[in-house]
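For this depiction, one protein chain was excluded, whereas all remaining protein chains were kept in their positions.
When the chains are written out, they are named A and B in that same order, and each has its own residue count from 1.
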Amino acid sequence: MKPAEMFRHMTRIREFEERVKRTFTDHPGVIRGHTHLADGAEASIVGSVATMRPGDQLVSTYRCHGYPIALGSDTSALMAEIYGRATGICGGYGGSMHLADPERGFLGTSGIVGQNIPQGTGAAYAAQLRGRGDVVLTFFGDGASKQGAFHESLNIAAVWKLPVVFVMENNSYSAGVRTDLEDANAAAGEPLATKARAYSIPGVTVDGGDPLLVHETVGAAVERARAGEGPTLVESRVYRLSAHGNSIAPPGVPLHYPEHEAVTKYGDVEEYEAAKRGDPVPRFRARLVESGALTADEADRIAGEARTEMQAAVDFALASPHPEPAAALSHVYA
Amino acid sequence: MTGVTTREMTYAAATNEAVHLEMARDEDVVLFGQSVAGSPDDPFLKAFGADRVRVTPISETAEIGMAAGAALAGKRPVVDCTMAEFLLVSMDQVVNEANRFHYMSGGRVTAPLVLKAGYGFTAGWAGQHTGSIYGMFMGVPGLKVALPSTPADAKGLMASAIRDDNPVLFLHHYLLLLEQGPVPEGEHLVPFGSADVKRPGSDVTVVATGWTVHRALAAAERLAADGVDVEVIDPRTIAPLDTATILTSVEKTGRLVLVDQATRHSSVATVIAGEVAEHGFSALRAPIVQVTALDASIAYAKPMEDYVLPDEDKIVAAVRGVA
Partner (left out) sequence: MNADQARSVLRTMWRIRAFEERVGRLKRSDEVHGLIHLSIGGEGVAAAVCGQLRDNDVVYSGHRAHGHVLAKGAPMPETMAELMGREGGLCRGMGGSMHLVDVAHGMLGATGVVGGTVPAALGSALAARMRGEDTVSVVFFGDGAVQAGTFAESVNLAALWRLPVVLVCENNGFAEFSPRSAHTPVERVSDLVAPWGIPAATVDGNDAVAVWEEFGRLLAGVRAGEGPALLEALTHRLRGHYEGDPDRYRVAVAAEEWQERDPVLRLERTGLERGWFDADEAKAVREAAHAEVEDAVAWARESPWPTPELASSLVYGS
């Protein structure tokens, strides 16, 4: 994938997430339940997904909007899913936390921290059995690395030499709690990639704000996995620019997106402002324009197209019908 | 609640008040979990300090296993497990360790701990965060299960749960968190295994739990206008389950409608139906009717969500069918 194309997908993800967030104020009540945004992680997502070839697959957590966008899923169907409509990519059964697009390799998510890690590991076992050199990317957060499921999965992947790349998007917050309050490595000032030592697999840490660096690092891990040499743990350092998720409240209380926990919980405005200054999307734009890979006009055109695309996605989703009530009993069994 | 001073407060605040009072009363009570001590201003943290009030990593298995070990060593841990489904991650610790220590040791040890978790968040949380999965815990030997429906019961059952010498699963209902109600001041204990008649009546017995108690009470008001007098019973704890109160009511009414937010085949309703069919058959003048969630996961979209859940209309129709 060319750098300009990476920038296009990063811009699309950012625009999509901003439209999801705006929905809480523009169209109150349309999005129900719990929604988690990927803003800030676009470079990491796009750089990682760009390493995939047809036949490769990925699984993710409930913070899952970015991956299918980078994979080319229809953003109107994604938005419709988040709005709970019959035209949604999962027919309104899944919602924000449970997107899937298996035809493009996105097998699905888990809404429970860490529990998709064994699922991605199992998909890699299937890929190994298929014997075509396919690789599975398993995305999760830093909090998930305190789950037994993480430990259990990395161990098995290592001993079975499974073609899986464990991409840990470390945003320094395990849900709302700073990671160094929860993680013995973080508390000791060590990178979380250190954990790979426990499984005798490579563990690398990369600046998740640089899509080319992510692409190179995850790409090397993917090639290693394809060659049958087993899994790698990639710690991608990102900063989530929104709160963990929208507010949690019983029906009747309007939902909204609070400020980031750095501000609301720890009073660290400067940390958050510094993260905003390092925002990977404008950072990459400036770099491409400076290097001549993209003109400012082209970058603006890409941004404009993304706005148009996501406006259409919102319009489509709003105009879409709700599912038939009795559809609730479909798909109980395959 | 005559003779008792009460205050209006929410179900959530009443639950927290019980934990707070018990922690003040007994220094062995400790509180930990992923959403505990969220800020330096957290009232539990301020009142009881960082040793007794601790945030844990996202490690359910270790959290609940540690609760069991601390309990064996004399503490009374309250683990805030956030959502009932998160218990599934650590099911072994819930249904095969803490609950069995006492029994397997021949009564030599006890594991008094409270697992506090929310359930039934049928407000667009989709398949994995909306379940009413208590049915899979009610048959677990040694484990008690409380399902409060009112702020007063939430306070009283939590206090009893903390004082109980057994592992207790205290399930609060997410849709009730902001419901207001009168709550007794100071010490307030609701005994386990004691059902509450929320509305007396003579024609039909309706048994409901948690959020469905309020749907049943609303249905009863509508039916009263038609001249059908419904008695609404809330078991309050489903393990132990007070079948005596239900059987006494059925002796009087001869008709039984069971309302449950759980999927039909993993519901309290099914268990009660079996008990009444066996022990109250001669009193029945109509078949037992169950108004439960349908056997499906909870879909994200609201129309489908509503379709699978019990509601006021379904209860009214069921009662009319037997009255």
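Keep this in mind: a residue touches a chain if its C-beta (ideal position, glycine included) is under 8 Å from a C-beta of that chain, and two chains touch if they have at least 3 such contacts.
This is a predicted model, so every value here is computed, not measured.
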Where the missing chain makes contact, among the chains that are shown: A, B
Option touching the unshown chain, where A:62, A:150, A:166 or A:257 are the choices: A:150
Residue in contact with the excluded chain [from B:16, B:166, B:212 or B:266]: B:166
Hidden-chain contact residue, picked from the options B:33, B:57 or B:303: B:57
Touching the absent chain when the full complex is considered, from B:38, B:65 or B:254: B:65
Interface with the unshown chain - residue positions in chain B: 30, 51-52, 56-57, 59, 61-75, 77, 92-93, 96-97, 100-112, 141-142, 144, 164-166
Residue ranges of chain A at the interface with the undisplayed chain: 146-152, 155-156, 158-159, 182-185, 187-188, 190, 194-201
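Note that in this section only the chains that are shown with their structure count from here on.
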Chain A residues touching chain B - in the complex, by the definition given at the top: 31-34, 81, 84-86, 90, 92-95, 97-98, 110-115, 143-144, 146-149, 174-177, 181-183, 250-251, 253, 265, 322-329, 332
Complex interface listing, chain B residues touching chain A: 34-35, 38-39, 55-59, 61-62, 85-86, 88-89, 123-129, 174-178, 294-297, 299-308
